[in-house]
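Here's a slice of the assembly, chains where they normally sit.
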Amino acid sequence: MEGFTHFNEQGRANMVDISEKCETSRTAVAFSRVKMNDSVWEAVREGKMKKGDVLSVAQVAGIMGGKKTSDIIPMCHPLMLSKLNIEFEMPETGIIDIYVTVKTKGSTGVEMEALTAASVTGLTIYDMCKAMDKGIELGPTYLLEKEGGKSGYFKR
Amino acid sequence: MEGFTHFNEQGRANMVDISEKCETSRTAVAFSRVKMNDSVWEAVREGKMKKGDVLSVAQVAGIMGGKKTSDIIPMCHPLMLSKLNIEFEMPETGIIDIYVTVKTKGSTGVEMEALTAASVTGLTIYDMCKAMDKGIELGPTYLLEKEGGKSGYFKR
Amino acid sequence: MEGFTHFNEQGRANMVDISEKCETSRTAVAFSRVKMNDSVWEAVREGKMKKGDVLSVAQVAGIMGGKKTSDIIPMCHPLMLSKLNIEFEMPETGIIDIYVTVKTKGSTGVEMEALTAASVTGLTIYDMCKAMDKGIELGPTYLLEKEGGKSGYFKR
Amino acid sequence: MEGFTHFNEQGRANMVDISEKCETSRTAVAFSRVKMNDSVWEAVREGKMKKGDVLSVAQVAGIMGGKKTSDIIPMCHPLMLSKLNIEFEMPETGIIDIYVTVKTKGSTGVEMEALTAASVTGLTIYDMCKAMDKGIELGPTYLLEKEGGKSGYFKR
């Protein structure tokens, strides 16, 4: 099963040994798009001007979700995140784009933390809006960029 | 802020009152697609024939993630899930489709549990394969079907 | 050790048997006060007019904290909360008052859920403001009112 | 794969459907034995007469661990426990016996909750004593008795 790093000699999943890897600064940026109907989108956008809006709840959820990554993704190492920031863009009617930047100084990357935070942010937007639109679509969700570590720089 | 059910009189988010809602049987089916390059996809498919494969780890993660929904999504009510099942399809090269069925007997629906389980399943596939392909795409993720509760039947 | 309900025959703590108690509607209202210096208080109040303000983060934290009660307080039974709402008042300069209402339909009361949510809300306000004022004071925190269950109605 | 109830039609694990099962009263009693050298055992026993002793920490841990069962054991349904009690016996030098009784009113049994609480209790005894004796042995751990549900009464 060459290529996969998560399997041990018995062919079963394990948490790979990172004890010999260097502690370096690592950054990852993930992206996720949420698509909804126009009237919900308008309601979310107006909410942004008010207290307690959809996006601010989603963002708190995303940050807390990013911190739970190693509890949610079985083979993820626990990590001390040093930064987790979430920004939103609403580039056109019906679209909310989520950008998550995560930093750590450690022996393994933070791609999963960024992707998990982005997914939880999107799921929370769905939850806050589902009474108005059950057809909301989450994704695509992907890694935009990563820096640091042996595998080096990646940019989509 | 008509239409949103998650805000209180101060315009802030709250966990809506479901104490007057009926306990009925509720089902939700969520879907999520994972897109990867062909060689990783082949490796995952072969893994299916062996112990400890990618999909079986992803599936355990998805089930455990679905049970964590009310801990991850801020305004979700805690719920006693009575069933959570995940099935995979690989309809064409490069595509893994995730179907999650969740059931409960309770006062609120299980859409978020199904969507969260589907997302965590996809994230885990990404994690298991990211050493081979950092460009894997998660989504679209959406609700396929729901049944039970006042808002009734929904099918995409 | 009469009077305490949390100890077993060996004199050790246990989770008391509620299997014979009735499922009734139960409500609890908790209060917590946060005292800070005037300039921080002004900054928080202005934040209320903007997105991402201190109180909306604190409120999401309080709701999520309330749901974690049985995971935080050793002898608390897990409970299906049917409502959790948090409201703020700023009755005078330097004071933020937190009111938490929790409802359930179950065999035990929700006092601890309301008090835990109120405490987490206050702690989060501290965290968001501590760069400006390390002397912020949390409390008093107490039960304002409870309804339902054998011990009946309580009002402070 | 007849006999196993935790696998779906694809041969993968799932959380079995309990939505058609009756809500009945269910009880389970689990047992776990801890074996340690005589001097540690004496120290633990003396500790029982003082505040903050080993067994009282272990017992709080066991109760909290029992409540986490569905978060720890992948295919366990979340359950509202109505009682969780832990008792200790020290039948002879070097032996601490742990008895855990769990009750619920629900659609599935509480064997796993009792066994998990017993295991966490034992692990905590190990942790509290390991500076003095790294050779402590945990187990055997088994189900002593269960009552309620379709599979009926079991006694070892």
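Labels for the chains are A, B, C and D, by order of writing; each one numbers its residues from 1.
FYI, contacts are C-beta pairs under 8 Å (C-beta built on N, C-alpha and C of every residue); 3 or more make two chains touch, one makes a residue touch a chain.
Keep in mind it's a predicted model, so treat the numbers as computed, not measured.
J.: Quick one: how many copies does the complete complex have, if 4 are shown in place?
T.: Whole-complex copy count, per this file: 6.
Please note the rule applied: only the chains that are shown with their structure count from here on.
J.: Any chains in contact with both subunit C and subunit D?
T.: B
J.: Sharing more than half its contact pairs with C-D, counted by residue number, which one of A-C, A-B or B-D qualifies?
T.: B-D
J.: Please compute the angle of the rotation superposing subunit B on subunit D (C-alpha atoms), rounded to a multiple of 5 degrees.
T.: To bring subunit B onto subunit D, one rotates by 120 degrees.
J.: Hey, how far is the Cα centre of subunit B from the one of subunit C, in Å?
T.: Taking the average C-alpha coordinate of subunit B and of subunit C, the gap between them is 30 Å.
J.: Roughly how far is subunit A from subunit B, going centre to centre by Cα mean, in whole Å?
T.: 16
J.: Go ahead and note the Å separation of the Cα centroids belonging to subunit A and subunit C.
T.: Here the centre of subunit C sits 30 Å away from the centre of subunit A.
J.: Please set out, as single numbers or ranges, the residues of subunit A touching at least two other chains.
T.: Correct list: 50-52, 57, 60-61, 64.
J.: Which chains touch, pair by pair?
T.: By the stated definition, chains touch in these pairs: A-B, A-C, B-C, B-D, C-D.
J.: Spell out the part of subunit B that touches subunit D in their complex, as residue ranges.
T.: Its residues touching subunit D are 25, 55-56, 59-60, 63-64, 67-68, 78-88, 103-105.
J.: Across the complex, what residues on subunit B touch subunit C?
T.: 8-10, 12-19, 70-71, 74-75, 77-80, 106-107
J.: State the interface residues of subunit A toward subunit C in the complex, per the touch definition above.
T.: Those in contact with subunit C are residues 48-53, 55-57, 59-61, 64.
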